[in-house]
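Left out: one protein chain. Kept in place: all the others.
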Amino acid sequence: MLQEILSLFRQSNGIPLSASVVARQLGLETAVVEQLLHTLVQRGRLTLVDEGCTGCTVCPLKKICAGAPTITQRGYALVDSKQ
Amino acid sequence: MPKVLFSAPTAISYSPLLEAEITRLAGMMTGLAGVNGRYPSRWLAIQLLEGDETLLAELGEDEKGVLVTAVADSHQRLQPHYGDGVDLAITDERYQFVHQLVGQVLTAPQATWSFSDRIDRIITNRWLGIPIFLALMYVVFSLVQNVSAPFLDWVDSVIGSPITNWAVALLTWLHAPVWLISLLTDGVIAGVGGVLTFLPGLLVMYLALAILEDTGYLARAAFVMDRSMSKLGLHGRSFVPMILGFGCNVPAIYATRTIESKSARILTGLLIPFMSCSARLPVYVIFGLAFFPRNGNLVIWALYLIGIVVAAVIGLVLSRTIFKGEAAGILMMEMPAYRWPAAKRVLAYTWEESASFVRKAGSFILIGTVIFWLLLNFPWGVDNPQESLFGQVSGAIAPTLAPAGFGDWQASGALLTGLLAKEMVVSTLAQVYVGEANDGGETAVPIHPLTDLRNIVVGFGAATLDAGKQLLETLTPGIMLFPNTADDGNTALTHALRQSFTPLSAFAFLIFVLLYVPCIATVGAQIAEFGWRWAALSVVITLLVPWVLATAVYQVGGLVSGM
Partner (left out) sequence: MTTTIRIALAGNPNTGKSTLFNALTGENQHVGNWPGKTVAQKRGWFIYQGVRFEVLDLPGTYSLSAYSPDEQVARDYIVREQPHVVVNVLDATNLERNLYLTAQIMETGAQLLLVLNMQDLAARRGYKVDAEKLAHLLGGVPVVTTAAAREEGLDALREALYQMAQHLSPLPDLFSGESREDNHAQGAIFGPHCH
């Protein structure tokens, strides 16, 4: 599960992913994924990037965007680019 | 009586390779006085392999050294199988154990998300996803076209006679100079009025977009399109800004900031201009009415589609050349839960976008029309617009567009002003064709304010009714609710257009409008986001591609129809 998550992050091209995105991709519970991500942060594999969604601030659909509340979740990213 | 027995809990058994190292380390610990009895040895062995060395600090130097070496040896032996992820492997197996355990003891509720899931299974289906997306787009553009048409007639009749006549009468009464009368009637009323005509259609467009977004569909559409986009070598995240481009290219360019990778961001920024923004819609609608009255909605739909296809092809080319070596990532985005669109949010969005459209018509386009009117009338007193400054510049460009089928100065002039804003294409055409036709005899028109007013109100009522009928018919395909009133879209402008274009050259013209530089504001956004070099490349692409395609359409079309 942890390696699957890491490979997902490698595929994301540096885009931060949130727990619910990973959960959907792997078919796991979000709460479990949160913990897995937390473990990977503790082990120094991932880092927390507190960026939310910068694009939303300029997005014309933001007022009605159904995804906005979930997109602004905190995201995680790989610690370094080594494969 | 039998005694209650509590057996020791079953500890997790790890995979053989890990288990061997755990057992080895645990066995070693029983020989160490500082460890034995103080800690559960198996537990400590697992902790050490998992990379937790805090407990070592409490041991004496000798024992610590022994354990550190032993753990390093274990890692060495496990290296070929687990790389530097031994710690993760152990943790992972623990998670796996729990995951399987939960799978056996927990029955999770299914009713709560099965509805959304069932819809998703259809909407994001590998084969159905894209057809559904295209079908929805078709419905939206049919609505836009059908709602626009009746109002177009009405606005045309209102602006064309009563309002122009009133203005002329009022200004004449005020002894206003002739040039001012010309500026207000030929320039402002024809230009701005021509653009405002499309407000009802755009209203429908914004409403549809808001509903699609608010229900959670748009996010799915992005997910669906992403699959095929990454096959084309495009970046998955690009789709979200690109779909925003259907509204307006400018915010779409800014929305590329969501894309982390710089090259993917720029590539998306170069492709957004091919997304047909709502400003281009008025051009399609008016040409659709003039040349394709029976299947205008099909033409509009095809144009949007062509925009997407061209973007895909250009993206493919660029990602294989300039942006070579950039791996396409998969799109991972939140899927909001389906919900009923909330009237408040949908209407707020529609109102905001429509208001911004009206503001644009009242400011940017107004100024544009005035400048354009000046250019049309300079040098002062010029009789033939073709000899005006504007006519001369347009005339100079015109020959380059002749191979595409619209080599007259009016068409190139309209495209030129379209650089300010695409809506200007329509207002320019209205000015050069209709304004021209109205020349002379304005003051002689008798005015009947009451009759005019009554006609306006009755006309509006009829148009609304008609639009409502069209709306119902579009939403209930195959069912003819009302007898077709055979609306040929006979406005002054469509009539004038038919004099200057053939259906083929009109289509080539639309292709050009679809694909050429969206507007100055978009280029400005590109400069701000990617720098002037990339913006310049975008301008070059959005001049070359439309020319080549429009020419190809016109020439090939001519050959085919000539055979």
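For reference, chains read A and B in written order, and residue numbers begin at 1 within each chain.
Everything that follows uses one rule, which is that a contact is a pair of C-beta atoms (placed from the backbone, for glycine too) under 8 Å apart; a residue touches a chain by one contact, two chains touch by 3 or more.
Just so it is clear, the structure is predicted and the values come from calculations on it, not from any experiment.
Undergrad: Going by the touch rule given at the top, which residues of chain A touch the chain that is not shown?
TA: Output for chain A: 29, 31-32, 34-35, 38-39, 42.
Undergrad: Would you write out the residues of chain B that touch the absent chain, in ascending order?
TA: 1-12, 38-40, 42-43, 46, 50, 52, 54-55, 94-95, 97-99, 101-102, 104-112
Simple rule for what comes next: only the chains that are shown with their structure count from here on.
Undergrad: What whole-number Å value describes the gap between the mean CA coordinates of chain A and chain B?
TA: Measuring from centre to centre gives 24 Å for this pair.
Undergrad: Can you tell me which positions in chain A touch chain B when the two form their complex?
TA: Residue list for chain A touching chain B: 1-3, 6, 8, 11-18, 20-22, 24-25, 28, 32, 36, 39-40, 43, 45, 53-56, 58-61, 63-67, 70-71, 73.
Undergrad: For the complex, give me every residue of chain B touching chain A.
TA: By the definition above, chain B touches chain A via 51, 85, 87-88, 91-92, 95-96, 99, 209-210, 213-216, 218-219, 235, 237, 240-241, 244, 247-248, 251, 254-261, 264, 327, 329-330, 332-337, 339, 345-346, 348-349, 352-353.
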